[in-house]
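Removed from the display is one protein chain of the complex; every other protein chain stays in position.
Take a look at subunit A:
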Amino acid sequence: MGELFAQYNIFAAFGMTILLTVFAAIGSLVIGTVVAIMRVSPVGVFQRAGAFYVNTFRNTPLTLLIIAANIVMIVNLGFSFSEDIARDNIIWAIIALSVYHAAFVCEALRSGVNTVPVGQAEAARSIGLTFGQSLREVLLPQAFRGAITPLGNTLIALTKNTTVATAIGVAEISGLMKQMIEFRSDLLLPIFLIVAIGFVILTLPVGILTTYLSNRLAVKR
């Protein structure tokens, strides 16, 4: 096992996994919140656009999105962020992961919004808050609390889904795993164990944290 750590930079590969996870989590939270606001807004066009977004990206395979980001955006259309190809691939992987998981974040938030009784919005409007203020001050803070558990699920799924980025050559852990399997087939079991345990270490705290937070911040009614 020590041999593997000596021969391959396993920590760097997990580092890339964490980097993808963190940036895609931020991206998907931002996009997902915007789409969720569209879906709960009183404006029909926004509602339909939001629903279209969710239905499109939730039902598209992630691998397809990531490869499309690479081939269509970089190769065909030439949308490139960096001269460095590896860096460009990382950025497009983060974008694809964000866009895909935003659909799930949106639905998690919408389920959170549904935990907020109608009377809360009516009371907010009746004291003269605008639609935006009602959202910011009353609805979203409660919706986020109601959405913590499903958001945690999405974050865990996102962490594991970063492995798809290997399809466009991002040097994260599953890419390294393939290399290790190829060159050190004598150590198959340790290789699988290291990767599996690594992911457990990454995702278990997320689950524990969200359970703790959802108990701690639960809105008492």
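Just so it is clear, contacts are C-beta pairs under 8 Å (C-beta built on N, C-alpha and C of every residue); 3 or more make two chains touch, one makes a residue touch a chain; residues count from 1.
We adopt the following convention: contacts and distances are computed from a predicted model.
Chain not shown in the complex: UniProt lists it as "ABC-type polar-amino-acid transporter", one of "ADP-glucose pyrophosphorylase", "Cytochrome b", "ATP-binding cassette domain-containing protein" or "ABC-type polar-amino-acid transporter".
Set against the missing chain, the residues A:L4, A:V34, A:A51 or A:L129 yield one that touches it, A:L129. Contact with the chain not shown here comes from a single listed residue; of A:S98, A:Q142 or A:T163, that residue is A:Q142. On the side of subunit A, touch with the chain left out of the figure occurs at residues 117, 119-120, 122-131, 133, 137-138, 141-142, 145, 219-221.
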